[in-house]
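Let me begin by handing over the structure; questions about it come next.
Only one protein chain is missing from this complex, and each of the others stays in its spot.
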Amino acid sequence: MVTAIKMDTIGGRPVDPAAPLLAVEDLAVEFRIDAGVVRAVNGLSYTVERGRTVAILGESGSGKSVGAQAVMGIIDSPPGFVTGGSVRFRGVELLDLPEQERRRVRGNRIAMVFQDALTALNPVFPVGWQIAEMFRVHRGLGRAEAGERAVELMERVRIPLARERAGSYPHEFSGGMRQRVMIAMALSLDPDILIADEPTTALDVTVQAQIMSLLAALQQETGMGLVLITHDLGVVAEVADEVVVMYAGREVEKGPSLGVYHRPAHPYTIGLMDSLPRRDQHTERLTAIAGSPPDLLDIPSGCAFRPRCPHARNICARIEPPLFEPEDGRVAACHFWEEVQRGRA
Amino acid sequence: MSDLEHIAERRLGGDPGSDLAELEPAAGREGSLYADAWRQLRRRPIFVISGLLILLLITMALFPSLFTRVDPRSCDLADSLLRPSREHWFGTDVQGCDYYARTIYGARVSISIGILVTVSSTLIAVVFGSIAGFYGGATDTIIARITDIWFAIPTILGGIVILRSIFSERGLLQVSLVLIVLGWPTMLRLVRSSVMSAKEMDYVDAARALGVGDFRIIRRHILPNAIAPVIVYATITVGVIISAEAALSFLGVGLQLPAISWGLMISVAQNRILTAPHLLLFPGLFLSVTVFSFILMGDALRDALDPRLR
Partner (left out) sequence: MGRYLVRRLLQFIPVFFGATLLIFVMVWAIPGDPIAALAGDRVLPEQVLQEIRDQYHLDDPLLVQYGKYMGDVFRGDFGEDFRGRPVTDLMKQRLPITIRLALMAFAFELVIGVLAGILAGVRKGGFMDNLVLISTLVVIAIPIFVLGFLAQLVLGVRLGWFPVSGIQQGLRSYVLPAMVLGSVSLAYIARLTRTSLVENLRADYVRTATAKGLPRRRVVGIHTLRNSMIPVVTFLAIDLGALMGGAIITETIFNIPGIGRAVFEGVQRQEGTVVVGIVTFLVLVYLIANLLVDVLYAVLDPRIRYE
């Protein structure tokens, strides 16, 4: 069942049927705190089309979650502020919509799933109630009917004994089941886009696989766009059509996942891939990227990755690398991307 | 490289040189928490204000002669119940004693009892609370039950009963003893729960795996991290105890004349509120400000030491 594209308006603005589902351009988010200004996101762009999965890859502090929250419009402000860029949902600019309209999109057209379902779900309400809430608030359904739909959704995400368990509380479920509840909640109103912020990080490996395949199946069913935020390369390789690699708030590499995997053009991407333990490796030590992620209050001048980069030269300290294009549809923010790519070939 | 270092590297994912510092006993970590807290505190106005007030009060308690040269016990009945004037800044009381001098000297009792009782309660609470929290099991059950028993006895009423029934003479020591006995349960519960959460931390497991003995674990790993809420609560407790002593003296079961206590002064004043309000006003004011400064200080410490609020 592929949901038909809804022809409608958002906040009074007409939807553009030809536009991609989500188009983020040059997004910039900063946090103003006592110690200074933290540029959490500093130039992030990507687009999501129907049925496609975009993975946003990065370490903690890379800005990947903040970027997603900016799209949803749920950044605590103060101290956070979206200071630039645009977020277009089906051609409609979201960033300057009044909050009332923004709220109608949230959960309804663009939904989000969070990392740790135990803390992300409200511990004092039964899961059925929390899922049904979407119908009661957004669609005005009555309690009984909303409850029915909630059970349907729980079945759809393959929670066994859904009807009996709708009255249970989050802490009574296992990690994987809880995550399914969150997914059910997110999917309840048939959103066009699902943003999943590290949906499997808190789970066991086997359960991870189950959840990822569930997401893939659901995407097939509905044709929704999926934005997958993760630090796990394995997950990206399996599921993503396109990958955006983030470092210190900027995108440093972007492109179709296969291309990025086989011919990475940025030292950070290579570092990430090399640090993944492999079965055919017979070394005693794990390879790690030297150094540690930068303090976002004090990002190094020029290229933020410079202090940790084996290819770094003088120019890297002085000039922030622009987004070069190694191929069609790919970008890499490295002055020496050719060298990097060649070194890898 | 040893196994431990491998684990460290994996866990902290990065520079092999820096990670081992994280596994060091809490000493390093606690050092920075307190250093940070001190830096933060110095800049906050409520800390500075309450700190100065407390210093002032302690000075008043230790060296009352700095504030007044009048002897609070040299009273002239002819001067009974005078209003505040240039000669007697706070007026005089029923016996004709200088009220300002009496008020100043009253600080001694309050501060001494406050600090004595708090320090003792805290010591008892830390010792037994850590044992209860750390070892759990039967020891914990026994200590917890005993604490519950004392908790069940209402504070003021219990104080009244003990002070009247057991002691024929009620001086500083007796009143302090009673307050200690009624005060340690709350403190102990706090220490116990603090220790129980600190015990769950990974670095305790790590220390155990390295074969560190129990006592050292408690002393170097658990206490430094569990002690922050205790410090905050102890500070506030000083204020609470001062208030409690005043209440007991006010009811007539605390200190007896000729001791000089603000509570006692207020008790005497209550029949004359309308005719001689200054009798109530000045000790009441001093009492309130004293309790206020300790509670304020406790608040300031809590804001500084609570890592979550940073």
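We just call them A and B in the order they show up, numbering each chain from 1.
Just so it is clear, contacts are C-beta pairs under 8 Å (C-beta built on N, C-alpha and C of every residue); 3 or more make two chains touch, one makes a residue touch a chain.
Since we're looking at a predicted model, the values are computed, not measured.
When the omitted chain is restored, the residue from A:Glu25, A:Glu93, A:Glu133 or A:Glu238 that touches it is A:Glu133.
Residue B:Leu274 is the one among B:Ala78, B:Ala209, B:Leu257 or B:Leu274 that touches the chain not shown.
If you put the hidden chain back, the residue from A:Phe31, A:Phe89 or A:Phe114 that touches it is A:Phe114. Checked against the hidden chain, the listed residues B:Ile162, B:Val175, B:Met196 or B:Ala304 yield one contact partner: B:Ile162. Within the whole complex, the absent chain has one touching residue among A:Met185, A:Leu296, A:Cys316 or A:Val331, and that is A:Met185. For chain A, the list of residues touching the undisplayed chain reads 72, 74, 103-108, 111-112, 114, 116, 119-125, 133-134, 137-138, 169, 171, 182, 185. For chain B, the residues in touch with the chain missing from this view are 145-146, 148-150, 152-158, 160-162, 164-166, 239, 243, 246-247, 250-251, 253, 263, 266, 270, 273-274, 277, 280, 284, 287-289, 291-292, 295-296, 299.
One rule holds for everything that comes next: only the chains that are shown with their structure count from here on.
In this assembly, the C-alpha centroid of chain A lies 50 Å from the C-alpha centroid of chain B.
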